[in-house]
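The complex appears here without one of its protein chains, the remainder shown in place.
Moving on, here comes subunit A:
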Amino acid sequence: MVLRMTGIRKRFPGVVALDDVDFRLLPGEVHALMGENGAGKSTLIKVLTGVYGVDAGEIELAGEPVSFTGPAAAQRAGVSTVYQEVNLCPNLSIAENILLGREPRRFGRIRWAPMRRRAEELLARLDLELDVSAPLSAQSIAVQQLVAIARALDVDARVLVLDEPTSSLDSHEVDRLLAVMRTLRDEGMAILFVTHFIDQVFAISDRMTVLRNGKLVGEYETAEITPVELVTRMIGKELATLDELEQVRPERTVREELLRAEEVGRAGGIEPFSLGIQRGEVVGLAGLLGSGRTELARLLFGADHADQGTIRVDDKPVSLRTPRAAIARGIAFCSENRKTEGLVEDLTVRENIALAVQASRGWTKPLSRKRQEEIAESSIKALDIRPANPEAKVGELSGGNQQKVLLARWLITEPRLLILDEPTRGIDIGAKTEIQKLVTRLAAEGMAVVFISAELEEVLRLSDRVLVLRDRQVVAQLDNDALTPEQIMATIADGGAE
């Protein structure tokens, strides 16, 4: 056994993140760590990699008890980690990102040529051929992810931890990553794999450990468990299946138009497009990463301003030059970067939720503490935010719960058009279902929703109409009459030529 963690306990102010958790990892296996948001997966990884200390419990690496003082110590001991948000330096070259801190040197002088060769060798192991002296910032997220893995490989790693490595990759890139994982496993590496994609878990893992609410649920052989059993163990109750959503979706009737964009575009952002959105309609945006989905949404929200075209709201021309102007017309935007563009991590759940209301009231009419608490309590209840503590710092919440806080903040301003950019990325299936149900409910109540997601199934399940984007251009607008993901993929592939 390469790694054994026993009786791990980790407490944060107000929350027990890990409660007597055991975990073991064998060499030459891919071991999936499963659980909903807030189940303690990230905390367990951070404990393992030395970012957090433990309150109780023991970690043994290859039979030796260890206690890491930080990521550097963990790395030296052979535990390498690739984090969900790629933690590399975009300003440096690919070679440096792979080898920084372990550069080949002679008398303290970095030898660039051997360093580049070594980087190329490591990338070749991942079947990747790149100009290693180019800056990392020029590469796609997928390549950056692989570079991070190449870095992890260079250390004499016995344990490779992959925290949500596939959440921003397309399916082709995922296949490539899984192939790399198989190769490494066959070489005897122990891989700890965290993901929310259940199909990937069944495609690659040998065993899995399930956590729930900071407690160990169990350890299972992948071959001996079904996806439904796994999900049931993760959420602790029978999963209300997603199929129910189909019935929830009400019949559509002709309704008044809320927003119309005519030939709106922005040079370098997105080619001019036209789009009408009706009340109570869900418009899905489908397209690959970088196809212009976010850029389109930002134009509608005024986060970027269009350099051509007109936007009409309620049949009146409006100038959406700033988010403030858009908010004033009832448009809300949940950004895909919830960490950097949406939430203030150091503020509490209550304060974050109150922010948007306060902004719409203006600073001369402060919101009373009592009112803030009421709003926060009702949002926490409505969206099942966990922990159900309005005074918890948002930065300490899991990804899915942060997303809910962000949603709550916009919902209490009662927007008429809600733009959701990747609201379900990196969150677990339970929270995902809740958010999808919420979208359907809001639309039924008359709210217009623009829904952006990399998962086509999800877009199709929710949308009345789908805009297909490719290369920063809207290539097709399709009514969702039993559309299939294959049809959308075909439209993306042929650029809507038909």
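By definition in this document, a contact is a pair of C-beta atoms (placed from the backbone, for glycine too) under 8 Å apart; a residue touches a chain by one contact, two chains touch by 3 or more; residues count from 1.
Here is the rule we use: contacts and distances are computed from a predicted model.
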item: Undisplayed chain, where the name is taken from the UniProt record, one of "3-phenylpropionate/cinnamic acid dioxygenase subunit alpha", "Putative dehydrogenase", "Permease component of ABC-type sugar transport system" or "TatD family hydrolase"; value: "Permease component of ABC-type sugar transport system"
item: Absent-chain contact - pick from A:31, A:151, A:293 or A:386; value: A:151
item: Selected residue (touches chain absent from view) among A:1, A:26 or A:89; value: A:89
item: In subunit A, positions touching the absent partner; value: 51, 70-72, 75-76, 81, 83, 87-92, 96, 100-101, 103, 105, 108-110, 131, 133-135, 137-138, 151
